[in-house]
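What you see is the complex with one protein chain gone and the rest in place.
Order of writing sets the labels: A and B. Residues in every chain begin at 1.
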Amino acid sequence: MREVSLLIPCLVDLLLPEIGVHTLRLLRRLGVRPVYHREQTCCGQPAINAGYRKQARKAARHLIEVFEGDREIVSISGSCISTVKHRYPELFEGDPSWRARAEELASRLFELTEYIVEVLGTEDVGAAFEGKVAYHESCHVLRALGISEQPKKLIRSARGTELVELKQADLCCGFGGEFANSFPRISEAMVKEKQDRYLESGADLLVLSEPGCLLNIGGYLSRHHPEKRAVHIASFLAGAGTEGAN
Amino acid sequence: MRPATKAFKAAADRELDDLASRALLSLFLQYGSAMRERGMGTFPDPAAALELGAAIRGEVIARLPELLEEFERNATARGARVLWARNAEEACALVVELARERGIRYVTKGKSMVNDELGLNEALEKSGVEPIETDLGEFIVQQLKRPPFHIVGPAINIPVEEISDLFMEKAGMKAPSTDPVELGYAARLFLRGKFRDVEMGITGVNMAVASTGTIINVENEGNIRFSKSSPRTQVSVMSLEKVVPSMDDALHMLRLLTRSCMGLKITSYVTMDSGPRKEGEIDGPEELFIVIVDNGRSRVYADLKAREALRCIRCGACLPSCPIYGKIGGYPYGWIYSGPIGQVLNPLLLGLGETRDLYQACTLCGSCKASCPAGIDHPALLLEYRARDAEGGRALEGGKRRFGEARLFDLWALAVRRAWSWNLGARFLRSILNRNQREGVISSGAGLLSGWFLCRDLPALPRRSFHELARELEREEARPE
Partner (left out) sequence: MPSDAREEILSRLWSAPRRGVSVRPALPPLPDLSFGLEQMIDKFSSDLTALAGSVHRVRSRPEALDRLTEVARQEDLTRVVVSSDPLIASLDLVDWGRRTGIRVFSAADYGDRDSFRRAVFDEAQAGITGADYALSESGTLVLAHRREQARLISLAPILHIALVPVESFRPVYESVTREVFEGREPVPSQLTFITGPSLTGDIRGIPFRGMHGPRRVIAILIGA
C-alpha cells in the first residue's frame, strides 16, 4: 500500500487538530497509508517571518531530519510548504550541505489537493455536501505554489455541491501570522472584506486550504456572523463539512 | 518631503477611519488591477513578457556601472551635458546653480519622484526660483501644500469644490465650477502661459538608453513635452538605476510600464531625446543637462540582496495589487514611495531603524511580486529587512535588537527541537489562553494577543493536540480487530 508522510502545521497541532484527523481519514479512504512522525514540531515560519533566522534554522534542521527519509510528504498548509520550498534555501545560504538536504526534501513535499489530483490521479474522493460552496484562494497556495485548479476540481466533484463564485477570491484575508496581531485595524479591514465577499456569494460554506486563513476568517465569523461557517478543504472532503470548524 | 515613516500606524488608523478615502481606494484597487490585467492581455504571452522585463532589469543591475558609463559617453557625444550628484544637497545645488547662472525666475516641472526625493522644489524656492508643477495632479497638491495621495493620481481624492476655490485663488479662474472638464480647462489656460515663456524646464527620466545616449519620458498630458521643448534649457534628473542597455530593451520596458501602470498600450506621448536641439531648430533646448543622482543607491548596490530593489521602473503596479495599500492608501508610508515599492525602497534609503513598520506591515501575500514587470521579489526583501533588523545589522542602519522578542524566539527555538519540549510548551500555552474560554471559544486574551482579539475569536485550544490524538489513533490502529 502506498505510504505518505504527514506534515501537520503547528496551528493545526495546537488549535485545529481535527483537521489533521480528517486528513488521515481522507487519505485512508483513498487507499493510502498516512504515516505521522510524532517527532515533528514546526517548520519555523513564525521565526522566519519575524526575522529570527538563527532560531528558525533550529526548527528547519529538525524538520529536515524528521522527514528526509520519506518518499512522499503531504501537508495541509500552503505556507508551511512554501517555507520549506522557498525560504529554507535562503535560510541555509551559507551551508551548502543543509541547503541540498532542504531542496531534496522540498522536491518530495506536496500540498494535499495537489497530491490527490496529481499524484493519486483522482478528482472524486467520495465527498458529499448539499449546498453552495465558495472557495477562498489562500496566498501561499495560489501564488507561492501555483495551486488553484486542484482544490476547485475536488470541490466540484463533491456530490450535491455547487461551487459558486467568490468575488476577489484571491485577495489576502489579512492573517499574515503576527501581522493580524500587530496591525489589528488593517487586518480587521481585510478580514471584514473577505467576510463580506463570502456573504455576498450566497454560499452556504466557505472552503479554504490554509489553517491560518481558517483561524482568521473563522475567528471573525465567530464574532460577527456565527451562523456562517468556514472549513478546511481536508475536512470538507472527508465529509466533515457540515460540522464546520469553529 | 520630510519622512513621516515612523507615524505609519497612526496614519493608517486615520485613513481607516476616513470612509470616503476608503471607498475611493477600494474602487482604485479593483479598477487598477483590472486595467493592468487588460493591458497585459494585449501581449501574445504575458508571462514571457514579464519574464523578459525581469531579465532586462536584472541585466541592468548586474551591469550598472558599465551601462552608466556607456550612457554618459553616448549622451555626451550627442551634445548633452551629463552631471553626477552623490546626494540630495549636491543635486539641488547643481540644479539651482544652473538656474542662477541663467537668471531663471521660474521653472516648469514634470512629475518626477526623484526630484521630490531630493527636495528640489524647496531648494529652488530658497534660492528665489519659482518651481511650478505642471502635471495637473501635482499642480493641485503643490498649490494646496499637501502630500500626494497616490503615485499616479496625486490629487484624485480632492473634492472638486476645493479645486475650484484653489483655481479661483491661484490659477486665474474667473467663476467657480464643479465640472472637472471646466476645471481642467482653467488649469490648461493658466499653465499654458507659464509654458509659453518658460526658460528652464526640469523633468525626470523614465529610461536612459545606454547604447544611444537617449533619455525617454512618458506622459499623457504634454507638460513634459512643453518643459523639454519650449525653454532654452532642459534639465532632466535621473536616479542612477534608470539606465537600460539598448533601445530594444527600452521599448519592451516601455510596453510593460504603460500596461502595468495604467493598462495602456502606450501613453499619449513618448519623447526620446538624444542631445539638445540641432543647428537651425527654432524650438527645443539649446542646452540639455542630464543629472545622474545617487542619494544612497550606490551603497544599496553594494549589498547583493538589497540591490534587487533597484530594479524598480516606477510603474506603480504593485499599489493596486496590495490588499494593505487598498485599505490605507499612500499617506501612511510616509515618504515619496508608497505601497509595496515604498516598503521595499524607503527602508533602504532612510534606514531600517526609521522604517520598521513599513517592512513589518505585510502579510507576504505575494500579489506585488506577481504584478511586478521588473522581477522584484518584495516578500523576500521584506523578510531580509526583518532579519537584518532582528540581528541588529549595521549595514542598512537597523535598529537595536529587540531584547524581549529575541528571548522569546530563543525559547521557541528550544521548544521546537524536540517533540517533548514542543508538547510541553503547547500544554503551557493552552493553560494560559484557555483561561478565558467560554463554550469552546476564546474572545479575549487578557493582555495576550490583544490585536487578534480586537475583532476575532479563537477556538479554545483542544484538550489534546494532534500529537496526542495521533498517539491514540496509533493505539487504535494497532489494536487487534
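The working rule: a residue touches a chain if its C-beta (ideal position, glycine included) is under 8 Å from a C-beta of that chain, and two chains touch if they have at least 3 such contacts.
From a predicted model like this one, the values you see are computed outputs, not experimental measurements.
Trainee: Can you pull out the displayed chains that the omitted chain is in contact with?
Mentor: Looking at the complete complex, the unshown chain comes into contact with B.
Trainee: Taking the entire complex into account, which one of B:D17, B:E51, B:E130 or B:E169 touches the absent chain?
Mentor: Within the whole complex, the residue contacting the unshown chain is B:E51.
Trainee: Tell me which of B:G119, B:P147 or B:G184 is the one touching the absent chain.
Mentor: B:G184
Trainee: Quick one: which of B:A11, B:V95, B:L124 or B:I140 touches the chain that's been left out?
Mentor: B:I140
Trainee: So one chain is hidden, and I want to know which residue out of B:T5, B:S112 or B:N223 touches that hidden chain in the complete assembly.
Mentor: B:N223
Trainee: Of the listed residues B:L251, B:L408 or B:L473, which contacts the missing chain in the full complex?
Mentor: B:L251
Trainee: Touching the absent chain: which residues on chain B qualify?
Mentor: 44-45, 48-49, 51-52, 54-56, 58-59, 61-65, 68-69, 78, 83-86, 90, 94, 134-137, 140, 153-156, 158, 160, 163, 180-181, 183-185, 187-188, 191-192, 195-197, 212, 214, 220-223, 225-226, 228-230, 232, 240, 247-248, 251, 254-255, 265-284, 292, 294, 298-299, 301-302, 304, 307
Please note the rule applied: only the chains that are shown with their structure count from here on.
Trainee: Just give me the whole-number Å value for how far the CA centre of chain A lies from that of chain B.
Mentor: Chain A and chain B have C-alpha centres separated by 32 Å.
Trainee: Where on chain B is chain A touching in the complex?
Mentor: 9, 12-13, 16, 22, 30, 323-324, 327-328, 360-367, 369-370, 380, 383, 385-391, 405-406, 409-410, 412-413, 415-419, 422, 426, 429-430, 441, 443, 449-452, 454-459, 461-462, 464-467, 469-471, 473-474
Trainee: Flag every residue of chain A that touches chain B in the complex, lowest number first.
Mentor: Listed in rising order, the residues are 8, 12-18, 20-21, 24, 36, 38-42, 44, 46-56, 58-59, 62, 87, 90, 139-140, 143-144, 168, 170-172, 174-177, 179-193, 215-216, 218-220, 222-224, 245-246.
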